[in-house]
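This report refers to the structure that appears directly beneath it.
Complex shown without one protein chain; remaining protein chains in place.
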Amino acid sequence: MSQSLIDHRGPQFAQLLKEVLAGLQRVFQTSTGEVILNPGSGTGAWESCVVNTLSPGDRVLGCVNGHFSARFCDTASAHGIEVQRLEVPYGAAVSADLVETQLRADTQRQLKAVLVLHNETSTGVVTDIAAIRRALDRADHPALLLVDVVSSLASMDFRFDEWRVDVALTGPQKGLMLPPGMAILAVSPKALKANQSARCARYFWDWAPVFERNARGEFPYTPATALIFGLKESLAMLEEEGLTNVFSRHARLAEACRRAVKAAGLQLLTRRSEEFSNTLTAVCMPEGFDSDAYLAHAERTLELPLGPGLGEVKGKIFRIGHLGSLNELELLGALAGVEMTLTSFGVPIPLGAGLAAAETYLLQTAPGGLGHGR
Amino acid sequence: MSQSLIDHRGPQFAQLLKEVLAGLQRVFQTSTGEVILNPGSGTGAWESCVVNTLSPGDRVLGCVNGHFSARFCDTASAHGIEVQRLEVPYGAAVSADLVETQLRADTQRQLKAVLVLHNETSTGVVTDIAAIRRALDRADHPALLLVDVVSSLASMDFRFDEWRVDVALTGPQKGLMLPPGMAILAVSPKALKANQSARCARYFWDWAPVFERNARGEFPYTPATALIFGLKESLAMLEEEGLTNVFSRHARLAEACRRAVKAAGLQLLTRRSEEFSNTLTAVCMPEGFDSDAYLAHAERTLELPLGPGLGEVKGKIFRIGHLGSLNELELLGALAGVEMTLTSFGVPIPLGAGLAAAETYLLQTAPGGLGHGR
Amino acid sequence: MSQSLIDHRGPQFAQLLKEVLAGLQRVFQTSTGEVILNPGSGTGAWESCVVNTLSPGDRVLGCVNGHFSARFCDTASAHGIEVQRLEVPYGAAVSADLVETQLRADTQRQLKAVLVLHNETSTGVVTDIAAIRRALDRADHPALLLVDVVSSLASMDFRFDEWRVDVALTGPQKGLMLPPGMAILAVSPKALKANQSARCARYFWDWAPVFERNARGEFPYTPATALIFGLKESLAMLEEEGLTNVFSRHARLAEACRRAVKAAGLQLLTRRSEEFSNTLTAVCMPEGFDSDAYLAHAERTLELPLGPGLGEVKGKIFRIGHLGSLNELELLGALAGVEMTLTSFGVPIPLGAGLAAAETYLLQTAPGGLGHGR
Partner (left out) sequence: MSQSLIDHRGPQFAQLLKEVLAGLQRVFQTSTGEVILNPGSGTGAWESCVVNTLSPGDRVLGCVNGHFSARFCDTASAHGIEVQRLEVPYGAAVSADLVETQLRADTQRQLKAVLVLHNETSTGVVTDIAAIRRALDRADHPALLLVDVVSSLASMDFRFDEWRVDVALTGPQKGLMLPPGMAILAVSPKALKANQSARCARYFWDWAPVFERNARGEFPYTPATALIFGLKESLAMLEEEGLTNVFSRHARLAEACRRAVKAAGLQLLTRRSEEFSNTLTAVCMPEGFDSDAYLAHAERTLELPLGPGLGEVKGKIFRIGHLGSLNELELLGALAGVEMTLTSFGVPIPLGAGLAAAETYLLQTAPGGLGHGR
């Protein structure tokens, strides 16, 4: 029998769904927010967020500090939202002070929402969402706080309730360590209220039937069942390690990566240490070299999967990802690959220097001291 | 390294994508249509179809002969399209004559599209899309022909080019035998042209960037990579068996199922034999019994996965799916389960009679005669 | 790094091994017996049993009631053991009375062991091991009781401790629901003592180093790690269902199968109902038909996996297996396949009659009555 025809409607699926939604709430660090799962992607999650909370003609403050934050704003524009863009240079975080200034200037309270990325995946920059929340509070502004946590959730500390975020959105393929194919959102009571008056056209993304059917363990559409099964496993892995340990592990590996980059004589795109991302590191390609050509070389010679520069920094940077289930040896193997491929690409760097710096830092910070246990 | 960060951007993925798109074209039986893959679902495929070809305020002819065709029309309505509904009783196919009448009546050529389901999954009824095309032709009407093939593609003969369909849409979880999580569309040149002037708001579903990036082996969003890998396998399986053989197998198993139902003294929802679906069979619950209660009983006692009645026929029918990789023994096992659970639910049917009828038919029609080879 | 070089020597593997050995003890229903795992097969398990407990020139009583019991005896003969064969017709169980007679006749106590199969896989006959034990006791004979439980363990009630079995041997591919590739033995203290004086040449199969290394969570040879991981899963499945429920399920499905066979007008090889196997049913091929030719036909036309007649009953019977994770619908599907392929092979049987008999019995015995829950 075609299991697929109905296997997302049985009592076992209902139980699974309940567990997965509760587990995701713990990862979002929320008890008041509701979680929504859609087949989709991060782009789909932007669309779900925008069409469910806003109406054509609405005005929002869009914080842009990289390629993906620009596209989040583009999503809103595509749905008839007027986006007042607060542009920040690539490699910098969004300044809470500037956000506050713009909110204070909005004396008519026309801005319905602030759109911001917790972690700009294109530049490896983390924005202080707690500070953005304080900016909203200080300006006493009622705008919704809509936060992309695609490359931060389950890797860096993100607190939905404490920071009073209204919508946080992500996919399964980063910190949740699954294949892509889903939009995952946490939604505050305030966002749910906004949903009722939001007039953007929507059918597939509409939250209302999802909540109604989820309550019965069902979906109004055919869910991405394989990923929902996968979520059960990845949530169990995160809970076994402990969220705090997961965050520490990412912080430690990220710092090791940055030390390796600096010891190799290369420059980080991000300048301020408090804005360093713990999930990926953007490295400036030395003068005279094109990073896209370098990436093709690294892929061809060592199958090394690095991320390209996007938008304004296309050809100028490359990105090293260090998130998910990564361990020390995998990071060091990848850093060795960067050393080797940069060398064979013609960039003069000292072989082994970056690795030594990373090893030294990892040894100094080994959990439990030198003879660190797991 | 986080493979997932970029593994959908390498040269191997580009090659895979190319093969999968070409394979799907063969399954859609099209050489002129382009294929689009989105993370999503059948509902998402409706939305993709509607927002990419129509504009708010447009009028369309929506053919409604069951629960899913009604929801296809709802999708259009949600996006501000005015849907002129051509309602047909549950259990019947859409009459091409009625379509022709309505199109002829539209002397102003205001109807921009005809929305129709090849196979109504809620009732097990197939509509003759070739006849609908002839109706459009006879009425000399320029409307787009938008066809849902969710529960027919790769199971029943569907000819995108020959029937000059403009959009055909489906998901991976039926005839393509994969887990759900994707919207799959074939798009004609005429639909592509309509896309350029369609003004429905869209970002995630927008076709234009997909075609642009697909040409480079990429996607404008993170694709559902696991399903794209899966498609390669399921396309290979379909090609190995041969589409014609796949269609014959479904037709043969479906007829065996119907004979079993009739031999058990039960009634089919679909009355006209030319409208029988080869992918699922809707069975009328005998007077005095509620089909929802029966399904819960069948699930609880034998984990038998049957489909419920939806919409108007809720509680009145149940549905037996027989599509995908199903073979004779699995069908007979499922039919035995139906016999047993109906009996234990209190419906008086003769045990074994339906099975004997199905077996007899399957033996009579065995490929290669009585000693049928595979 | 080549994980395989040493991954069976770490602390995680030691913990896994401990759990698996304890779980298998529960399945053997023993607290005094030790469990030994070897890469191998049932044939390998015979060899392990023989070379570890006996010496060339020893005499044993070999109970032969089918193909596999004959081969168990052949294993002993190949190692220089003199086998006094107690032959019983194919289709019958081993008579405890005859065993007692032979043991009593052995006034010199020359017989070192009794070799017997709990379930003769070639004929579908179960022998009452408790009765064999009583025969040994009544004869006051010190022979070891060596029992093949290949096709009974974890499907039919087998009590290592209560029946004072000395060696019980099996593989992973039947009741334990795994791929083949292992010899699994439970060994009593008495067998361990015999091991010390047994002089059959052995190195790979030698128990002594296994016990020594197992105590440290290791093996003296490279173990079949994948199967050991698999055992953890299958033991968890058995414990979740409960051994008693597993036995009941097998008994119920087996009786349904036998009723189907009889209702089809066919004859069982086993005549006495107390000797019916609950894991497989041997069916006599009607006069004038060759069962090997029928099996080839069934495999070719419906990919129906039936077992052939072996040894004396080659060409005369076929075997239907019903063990492991089988459920009602899978059994009924298989029985439908038998009905269809017998018919297309030319054997005149009434289609559906066997299925109706099986369905009727399954309904009558449904756990929890007619509306049986799981």
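Assorted remarks:
For reference, chains read A, B and C in written order, and residue numbers begin at 1 within each chain.
Rule of thumb we're sticking to: a residue touches a chain if its C-beta (ideal position, glycine included) is under 8 Å from a C-beta of that chain, and two chains touch if they have at least 3 such contacts.
Fair warning: this is a prediction, and the values are worked out from it, not measured in the lab.
Here is the thing to keep in mind: the chain we left out touches A, C in the whole complex. The omitted chain makes contact with just one of the residues C:A22, C:A226 or C:A293: C:A226. Within the set C:G80, C:P286, C:G315 or C:P350, the residue that contacts the chain not displayed is C:G80.
Of the residues in chain C, those that touch the hidden partner chain are 1-11, 39-44, 46-47, 51, 56, 74-75, 78-80, 171, 173-174, 177, 179-182, 200-206, 220-227, 280, 299, 304-308, 319-324, 326, 330-331, 334.
Chain A meets the missing chain through residues 297, 300-304, 327-330, 332-334, 336-337, 339-340, 343-345, 350-353, 355-357, 359-360, 362-363, 366, 370-374.
Everything below uses one rule, namely that only the chains that are shown with their structure count from here on.
Under the stated contact rule, the graph of chain-to-chain touches is a line, running from one end chain to the other without closing. Rotation relating chain A to chain C, from a C-alpha superposition: 180°, rounded in steps of 5.
Here the chain at the heart of the structure, going by C-alpha means, is B. Of all chains, C has its CA centroid at the greatest distance from the CA centroid of chain A.
Averaging C-alpha coordinates per chain places the centre of chain A 55 Å away from that of chain C.
Across the assembly, chain B contributes 304, 330, 334 as residues in contact with two or more other chains.
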